[in-house]
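Rather than the whole complex, this shows some of its chains in their spots.
Letters are used for the chains, namely A and B, taken in the order the chains are written, and counting of residues starts over at 1 for each.
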Amino acid sequence: MRPSGRSLDQMRDVTIETNVTKHAEGSCMIKVGDTHVLCTATLEERVPPFVKGSGLGWVTAEYGMLPRSTTSRMRREATAGKQGGRTVEIQRLIGRSLRAGVDRVALGERQITIDCDVIQADGGTRCAAITGGWVALKLAVNKLMKTGAVITDPLIDPVAAVSCGIYAGQSVLDLDYPEDSEAGVDGNFIMTGSKKLIEVQMSAEGQVFSRAQMNELMDLAEKGVSELVALQKAATSA
Amino acid sequence: MRPSGRSLDQMRDVTIETNVTKHAEGSCMIKVGDTHVLCTATLEERVPPFVKGSGLGWVTAEYGMLPRSTTSRMRREATAGKQGGRTVEIQRLIGRSLRAGVDRVALGERQITIDCDVIQADGGTRCAAITGGWVALKLAVNKLMKTGAVITDPLIDPVAAVSCGIYAGQSVLDLDYPEDSEAGVDGNFIMTGSKKLIEVQMSAEGQVFSRAQMNELMDLAEKGVSELVALQKAATSA
């Protein structure tokens, strides 16, 4: 029934390749089906003005799509002269979500910037960015701990994200682009490894929904995030 | 226990004054406690390019805050040269939410723009904007129906919004600014008069949360939206 032939609660194949660029303190290429996102972590020994002097660390994120990551070419945002509303929303979400898994005291007064650049898009780029962004963050923090710059691990609980939605009247896990563009309800679920909720966003896209449906989507999301967290652990423990 | 002395499931006093400006096709000033938002509806017999020729109507929204609507003065966005990320997020949310209550076929190929301008802010401005925006929309549509330009009422189910959150460890309804700035979890719930969900957004603000807590917030939101919908009906039936 799903265009991809997956079962209702089945995620796409996910791979996470780490250390894919030589300059970044941490990096990975996460592939969730045909959605490919390059995530890099940049460590800087300075923080934004609103944190300065607080002793706390800061984690922030930026998001971009390559112009031809999509079916038809998108205008390059640098040419348009600004980031679009969707981009701004997504990168704020990524930053906020990742920070929820970070002990900013333990991190100390330094900043880690996660850049998430979509190389190829097929739905669910923001979720892939969060899941891969956590891996890049983890790799950068591992370096800080190896050098002794940071003593206590500031990454208290892994953060991952998955989309779920109502497609053709059914609740399904991990929407790909053909599903996403037809879904009546679309949700993003960001959770920790211990199943705590960080951010839940559900939107009617042409069809309102009930609390019962909301609970179905939550159940699927818990399943998906568990699988993603396992993959994150495998990728970063090597 | 709440700074305002309200009980956990008690909303602030809400008033909706209609027809407050002479030029707009529909308008109201909604006051949710000390949060005051002026909502106007502008009707135009043209639609954006992506709707043209479809026979469908369009409802969109813009949001702004007067520079001194807040405790300390904010920079005017027109001076800054662009709308900030928060503004863009909010106005996209308002437009999306209101459209969920509209039968765009019945509306016909015309556009209604809802401007929501915050005159005074004390928490919950986006929810007040949605609730008041629906009233302005309803008043504009009433005129269309009176003149016969529209035959079937395109407003199928009223839309209202309320924020809930976890404050001092307790789930509370309708956060005001002192609560909002301290809340560990903050959610916006946008629903219809028939208790269908349109948009649910819950964010950890320093503290992750459980599904049980999420359900508590949902219960409070349902109570709040019921009260708001009653006030919308009273305001627009006169």
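Going forward, a contact is a pair of C-beta atoms (placed from the backbone, for glycine too) under 8 Å apart; a residue touches a chain by one contact, two chains touch by 3 or more.
Predicted model only: the values in this text are computed from it and were never measured.
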Exercise. How many subunits, all of the same sequence, make up the entire complex in this structure file, 2 of them being shown?
Worked result: 6
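Methods note: only the chains that are shown with their structure count from here on.
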For this session: Mind checking the rotation angle between the two copies, chain A and chain B? C-alpha superposition, nearest 5 degrees is fine.
Result: 180
Seminar exercise, completed: Distance between the CA centroids of chain A and chain B (whole Å) is 28
Problem set entry | Complex interface listing, chain B residues touching chain A | 82, 85, 88-89, 92, 96, 100, 157, 192, 196-204, 208-211, 214, 218
